[in-house]
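Missing here: one protein chain of the complex. Every other protein chain is in place.
Labels run A, B and C following the written order; every chain starts at residue 1.
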Amino acid sequence: MNILEIRDLDSGYGKALILQDLSIDVKEGGFTAIIGPNGAGKTTLLRTIFSLCDLYKGTISFRGKDITRIKAENLSDIGLNYVPQEESIFPSLTVFENLRMGSVKEKSREKISSRLERVYNRFPVLEKRHGQSAGTLSGGERQMLAVGCALMTDPDLLLLDEPTAGLAPTLVEGLFQDIAKLNTEGRSLLLVEQNAKMALQYAHEAYILEGGRIKQHDDAANLLKSEEIIKHYLSV
Amino acid sequence: MNRGRKTRPRHSSQDGVYFAMEDLLSYGLLTFATLALPSLGLCLAIKVTKYFNLAYGDIVTAGAFLALLMNLSFKINIGIALLISIALTALLGVFLHKVVFKALMEAKVGPLTLLVVSLGVGLVIRNVVLIGWGPQPYQFNTPLTRAKHLGPFFFTPNQIVMILICILVAIGIFLMLRYTQLGRLMRATSDNPSLSLIRGISIEKVYTYTWIIACGLAAIGGVFMGMLGTIKPGMGEEALVTLFACLIVGGIENPYGAVVGALITAFAMEATAIWISPPYKVVSAYLLMFFILLIKPSGIFGREKIQWKYFLGFLRSRQ
Amino acid sequence: MEILSWILTIATIVAIYSIMGLALNVHFGYTNLPNFGIAGFFAVGAYASAILTAPHRFREMEIFAGFPGGVAGRIEAPFIVGLLAAIVLAGVVGLIIGIPLLRLREDYLAVASIGIAQTIYYVAVNELWLTTGSAGIRLIPMPTGNRYLYFLLVLLLLAIAYWVVNRFYSTPIGRVWRGVREDEVITASLGKSIFRSRMSAWIAGCSIMGAAGCLWAHYSMAIQPGEFVPTTTFLVWIFVIVGGLRNNKGILLGAILIMGFFEQGTRFLPAIGAPYIMPAIRLIIIGVLLVVFVRFRPQGVLPERHKKIEAHIR
Partner (left out) sequence: MKKLSIIAILVIFCAVFGFAKVNTANAVQPIRLGLLLPYTGAWAWVGAGADPGAELAVQEINADPALWPIHRPIKLYKEDTETKSAPAIAGARKLYDVDKVCGIVGPTSATVRSIIPLTKEAGALEISPTAGTTKLDVIGGGINGEYIFRTVSSDVVMTAGMVWWAMNKLPFKPTKAATFTADTEGSRSIKGGVVDACKVVGLPLVTQIEFALNQPSYRAELKELFKKGPQVIFWEANPATDATIFKQWYQMGYDGQWIGSDFANRTSAKGSLPASEGVIGVNPGVLVNERTNAWVERLNKISGKKGATPFSANAYDAVILFALSIEKAGSDSRTAIRDALRSVAQPPGVKVYTYAEGIKALRAGKDINYEGIAGTQDFNKYGDPITYLKAEVMTTKDPSGMKRIGTVLPEQIKDIIDGVLAIRAKRAKAQ
């Protein structure tokens, strides 16, 4: 059973066509990675799923339901969330306020506080920084906050855009473990990553995106063994 | 040679200096009361919607005229007329946003295009007001009172009320921004509109609320300007660049800066009127704006340091 | 053939405004510098030339009526000196103003330039010794002595301005300007000073506006600060946007349509109600036109000839 199905997708910005003829599946409870070089259209793909780009052709369905016409602001209601790569937090809001923005539409106070507690349990550093302006956080803390915000809606499918970009190498491993833990708790993940080696180690299956098209699709383990892949993407 | 300059008061005696200070304090505060709230409203509008709305001056005019309509035609007390005007002006702002600006913002045109469009919108509002009321000036129907000396101040009772309302409303807006959900939403949308969408914030709603607040503040400013002077179709347009001066002095997207900028600009204007030449009052606000743009474009509350090198740096710059 | 004479009057106004439109094209169309202070530079040019060329008799009349005489009427320079002074002075004022302005983001620049124009207006109103204040300067001589010949002169200068502005498009400096407009980073990486190229475009445009001001002063033969208000600026913007930003032919067309047919043609319509209503409706229509054009045809009636960005930068 696929939680997300993308079929024959063309999308881009304005008149610039970036993604062409793209088809991707994410399995229920699966962990799918998309790897590829800079400018391959990875971020565009996630933004397209989240209705932030112009879609010219194709369908995107979530749990069998077409979501191409749902506005970005309503996608988090149906169990989807997205952690963008850059500017993934509101720098002028405090950590608490950022998390509160994660569940804007949630009316019940108990649900909010229980989710808040779960995020604080998962990332204890955020609780310490509770009232601090998010703009003053370190890179790793920002990523934790961004993921934490996304978890505030308790999503079934989480789109992650290069969560480790710009982080110190020592932090990367830890963050990936956190992400993998999300998956083992039953959340489906779609991860876009340039650090292909790391991504392939943790993901179940992976797509290789190049020039706006899917070049290869296989189980992560197989790809990790493929010599061509190693030569192209992992040697960097 | 220059007769205009003959009007320059010379305060040589101790007494004169005291009176000049009294003038500066009183008039400065009154000018501040007319500028602060529209400046704050314009600041919020720019902060959230990210473009300069040149129709804002004419929305100030519309606010004053709507209150005038209530006050003169329907014989409503000025206080209640002000409240009704706030509501109607807010409606006007929302209407303009939905009809004109929303579609353009969704088409992702640049801030400059929106600025040019707002110019056209302002032209329309100003001339609709002109058709409705004609070019002559109007006054609110308020009781005429003499000003009294109160310590270092010289105010009429109405003016004291105006200054108090101004300060209280400004504090209210600050508290709203800091502690309410709407304030958080506005700050979040201002920080990053597309992330706000991802987080499930309906930024369209935030824009709507922002316009309600901004136009409500514009209405208060328009009524205050009318209470101090007269009400005429060009009043807001004349005030617009002064409002921008207030914003730029304080830092364009900083609400506290907008109010402090209004304070500084108001005092600079009145000081110019007292010590230099009354006709150059408005020019002093513009010059202050250029000076700030020259040394610290982000305003006095901006993060960057004062850049004196800009004065001469351009001569050497090679890239 | 008196109708011809009237058409000529309108044509002269249109031609002078077209020159301003072309200058705005250099500022905004080529270099993305939204100048909302056109009226200011227009005023600088008009006053520079008027002060230099006004006759002694003007000064005598001023003094008779109990006004301070001022500079105007002392020099009595020929027209060509006035024109050159207008061009140079507008350029110098542009340079001084450009130093703080040109580093700004485009919308800041737009707002700040409105303030500049207003400042120039207040100077014109208040510095009596220089400008004779709100009363303005009159008896400015028309160099050709005859309106028909003057129209030819304006036409000649319009042709020169058109040629110069057109040349700018394809000369190396024009390419750098457009490069700055399209992508500052690329242009800067090619070793071009953004600030300097912006400044050169800014000064060029300001000078052309000054020349238009000079032509206006000698055409109306009497100027006063009240003419140099923001409405003048907005009219130029409107016809440039309607006609087609970045296309010089479009600007001429826009000037003819808006300044000629719309502004003057509506004079033939019957008055409705109170006399201030018709002009107000005219301005409302202009406002709506602006919104509609930006919304549905941002490129104007005649769009820019499309050229690739790479071709701009060499």
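Convention: a contact is a pair of C-beta atoms (placed from the backbone, for glycine too) under 8 Å apart; a residue touches a chain by one contact, two chains touch by 3 or more.
Here the structure is a predicted model, which is why all the values come from computation and not from measurement.
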* Considering the full assembly, with which of the depicted chains is the omitted chain in contact? -> B, C
* Asked: For the full complex, which residue in B:K47, B:H97, B:K281 or B:K296 touches the chain that was left out?
  -> B:K281
* **Selected residue (touches chain absent from view) among B:F52, B:F65, B:Y138 or B:F290** => B:Y138
* To do: Have a look at C:G40, C:G115 or C:G136 and name the one touching the chain we're not showing.
  => C:G136
* In terms of residues, what is the contact footprint of the unshown chain on subunit C? -> 2-6, 9-10, 13, 60-67, 69, 122, 125-126, 133-136, 138, 142, 147, 220-224, 226-227, 253, 256-257, 261, 263-265, 267-268, 271, 274-276, 278-280, 301-302
* By the contact definition given up top, give the residues of subunit B that touch the hidden chain. => 3-4, 6-7, 9, 19, 23, 26-27, 30-31, 34, 134-139, 144-147, 154, 156, 225, 228-230, 232, 234, 238-239, 270, 273-274, 278-279, 281-282
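Assume only the chains that are shown with their structure count from here on.
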* To do: Give the chains in contact with both subunit A and subunit C, ordered by label.
  => B
* Maximum centroid distance from subunit B, chain identifier (CA atoms) -> A
* Two chains sharing the most contacts, counting C-beta pairs only -> B-C
* To do: Name the chain with the Cα centroid closest to the overall protein Cα centroid.
  => B
* **Geometric centre distance via CA averages, subunit C-subunit A, whole Å** => 53
* To do: Could you give the separation in Å between the centres of subunit A and subunit B, each centre being the mean of its C-alpha atoms?
  => 43
* Distance between chain centroids, defined by C-alpha means - subunit B, subunit C (Å) -> 29
* To do: Flag every residue of subunit B that touches subunit C in the complex, lowest number first.
  => 1-4, 51-52, 54, 100, 103-104, 109, 111-113, 115-117, 119-124, 126-128, 130-131, 134-135, 237, 240-241, 244-245, 248, 252, 277, 279-280, 282-283, 286-287, 289-290, 293-294, 297, 310-311, 314, 317-319
* Structure fact -> Residue set of subunit B touching subunit A in the complex reads 108, 181, 184-185, 187-188, 190-192, 194-203
* Structure fact -> The residues of subunit C that touch subunit B in their complex are 34, 68, 70, 99-101, 103-104, 106-108, 110-112, 114-116, 118-119, 122-123, 125-129, 133, 188, 191, 193-196, 199, 230, 234, 237-238, 241, 274, 276-277, 280-281, 283-284, 286-291, 294-295, 298
